[in-house]
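Dumping the structure here so I can ask a few things about it.
As you look at this complex, bear in mind that one protein chain is not there, while each of the others sits in place.
Per-chain numbering from 1; labels A, B, C, D and E assigned in written order.
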Amino acid sequence: MMHITRRESFNAAHRLYRPEWDDEKNMEVFGKCSNPNWHGHNYELFVTVKGEVDPGTGFVLNLKKLSQIIKSRVIEKIDHKNMNLEVEFMTGRLASTENLAIGIWEQLRQPLEELGASLHCVKVVETENNFVEYYGS
Amino acid sequence: MMHITRRESFNAAHRLYRPEWDDEKNMEVFGKCSNPNWHGHNYELFVTVKGEVDPGTGFVLNLKKLSQIIKSRVIEKIDHKNMNLEVEFMTGRLASTENLAIGIWEQLRQPLEELGASLHCVKVVETENNFVEYYGS
Amino acid sequence: MMHITRRESFNAAHRLYRPEWDDEKNMEVFGKCSNPNWHGHNYELFVTVKGEVDPGTGFVLNLKKLSQIIKSRVIEKIDHKNMNLEVEFMTGRLASTENLAIGIWEQLRQPLEELGASLHCVKVVETENNFVEYYGS
Amino acid sequence: MMHITRRESFNAAHRLYRPEWDDEKNMEVFGKCSNPNWHGHNYELFVTVKGEVDPGTGFVLNLKKLSQIIKSRVIEKIDHKNMNLEVEFMTGRLASTENLAIGIWEQLRQPLEELGASLHCVKVVETENNFVEYYGS
Amino acid sequence: MMHITRRESFNAAHRLYRPEWDDEKNMEVFGKCSNPNWHGHNYELFVTVKGEVDPGTGFVLNLKKLSQIIKSRVIEKIDHKNMNLEVEFMTGRLASTENLAIGIWEQLRQPLEELGASLHCVKVVETENNFVEYYGS
Partner (left out) sequence: MMHITRRESFNAAHRLYRPEWDDEKNMEVFGKCSNPNWHGHNYELFVTVKGEVDPGTGFVLNLKKLSQIIKSRVIEKIDHKNMNLEVEFMTGRLASTENLAIGIWEQLRQPLEELGASLHCVKVVETENNFVEYYGS
């Protein structure tokens, strides 16, 4: 089994909080990540696709196509944006790294399937010390 | 001549814009960095001090002290904050990486001098592709 | 399935040798890693936990809690220490990276379980060229 | 289950193209990677072996032996070489990263098995944005 | 004094040799870097510009403009190319990293000057173990 991975990156602002909680409760659960004036990160995104190698091209999937799909479906929608206010695929979700990985998975799974490619993992690196990996539900 | 460098890091939101310009002009000059809803970065900060090696300790400056000064004078004031709205040493300044380096230099120069240490360079890494280095005016 | 990973780091001295072997035999098997006067490394530790995302917080597990457990159960016991002489969870074990990963796993599995979290992988990076990953027995 | 990984690196030239296609068709499929005058990369190779920990040594496999096998079976044959013209284990294969991982797997599987070690994964990093992982057929 | 740096990257094939020397002499001086069938690298390029901060923008130089100049004057001419055969600014030069840095400097100095910016340093990283920095003659 062959896995291929493409890295892309984006910068975004976000805030962790629940609107039904007051500031004190939000601070207790989310700490400084609940700052009402936002903070942000350089996110690294690793998208892994698995499949057989096409004998005609030597590729599982053309990385240029993979990069284009990630850019049009994810990066253009989130780069230099506010994740809580402006990113349609995060609407109604707490802006945690876990939910971000789920949102990105949902953006990518079907367009990749239409190319005959199977999405294996979405990895989102928030800082050099923290990352999540989502393998689908 | 010996130079010692300490790395610290912080996350912050910011926006590049001039209030006296309209959105169109801001977008022309600053591009997507002028997004009114903010975006953010993981900043890496490298602070370099120069001096003679103290024969009693083998140190130019105790790195624990250097780290404490950087934390109390810079990191605690900017980490998980909005650089335009909440960071006192950026008040009245465009929130560019260049101005951020100048602001950090001004926070550190005197407390280091009081320890007998000479600030040599403040390097601020905004993304893996962009960084600035400030050596004082 | 969601995996979240926290990176921590520590510095330690160690030596690979078997007390019942003479120096020649230890040198033959372990090479310069059996130097009787010790050597050391900057270790990077990646702890991966798997689980469902809590809809109330957007988290699998609060990373602050994960970090606290790793610090109290592992880092405080091994950082700036001699792995062969001073680290209780390595007692009676050859100080290889493999055994270090097993020792760290044993330190973390139960405290994480008590939080409802399932330890998935302990990765220990000894140098940029060598690392091990332990998934439990 | 314990996994150990050794990183090695090499530099090589290559070109993606099918000789039965004309330049236009090759350019359409492979883009600038089909440049007839070659281009090249710094490749990073991560070889992962899995197994039980030997209680006598604390090792799954002596990393010095693993490194020697990778060097004699892979690095010496491909480093500073032209992958299309000079690397015997790539003969008859399109010089994609996927096929490179398969070729390296075939070079390593049996010599490792003779040492009682089980090859788990060959990861080839072509650029900081692209890598493949092969787990065997 | 403020220095700003932009990183770009490219992949290229090259070969170190002097046509007036025979293969034996070339091998003696340049080692495996003189392989007649080429080899290649992922090069990282760091371009540093120095100047005063413009109070109107907070910039020494707009990084988008700097990136565009590097791309049009350097990257498009060398990326996925053979440095010895296809790169006009390397014609008549031994394809060493030192000469590459000089060639890139000559491509960038004047267009930057026309923008009122002063080129300070061209750094070319050939591998993680080797790099050169050129400050002009």
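The rule is short, and it goes like this: a residue touches a chain if its C-beta (ideal position, glycine included) is under 8 Å from a C-beta of that chain, and two chains touch if they have at least 3 such contacts.
Everything numeric here is computed off the predicted structure, so don't read it as measured data.
Q: Among the chains present, which touch the one that was left out?
A: Within the full complex, the chain left out of view touches B, C, E.
Q: By the contact criterion defined above, which parts of subunit B meet the unshown chain? Give residue numbers in ascending order.
A: Where subunit B meets the chain not shown: residues 1-8, 48, 53, 56-60, 62-64.
Q: In the whole complex, what residues of subunit E lie against the chain that is missing from view?
A: Counting over the whole complex, subunit E touches the hidden chain at residues 16, 18, 29-31, 93-99, 101-102, 128-137.
Q: Mind listing the subunit C residues that contact the chain we can't see here?
A: Output for subunit C: 9, 11-14, 32-33, 35, 37-42, 79-82, 85-86, 127-128.
The rule is simple: only the chains that are shown with their structure count from here on.
Q: Could you give the separation in Å between the centres of subunit B and subunit E, each centre being the mean of its C-alpha atoms?
A: 29
Q: Just give me the whole-number Å value for how far the CA centre of subunit B lies from that of subunit D.
A: Spacing between the chain centres: roughly 42 Å.
Q: Which parts of subunit D, given as residue numbers and ranges, touch two or more other chains?
A: Residue numbers touching two or more other chains: 128.
Q: Chain contact topology under the given definition, line, ring, star, complete or other?
A: Chain contacts: none of line, ring, star or complete; other.
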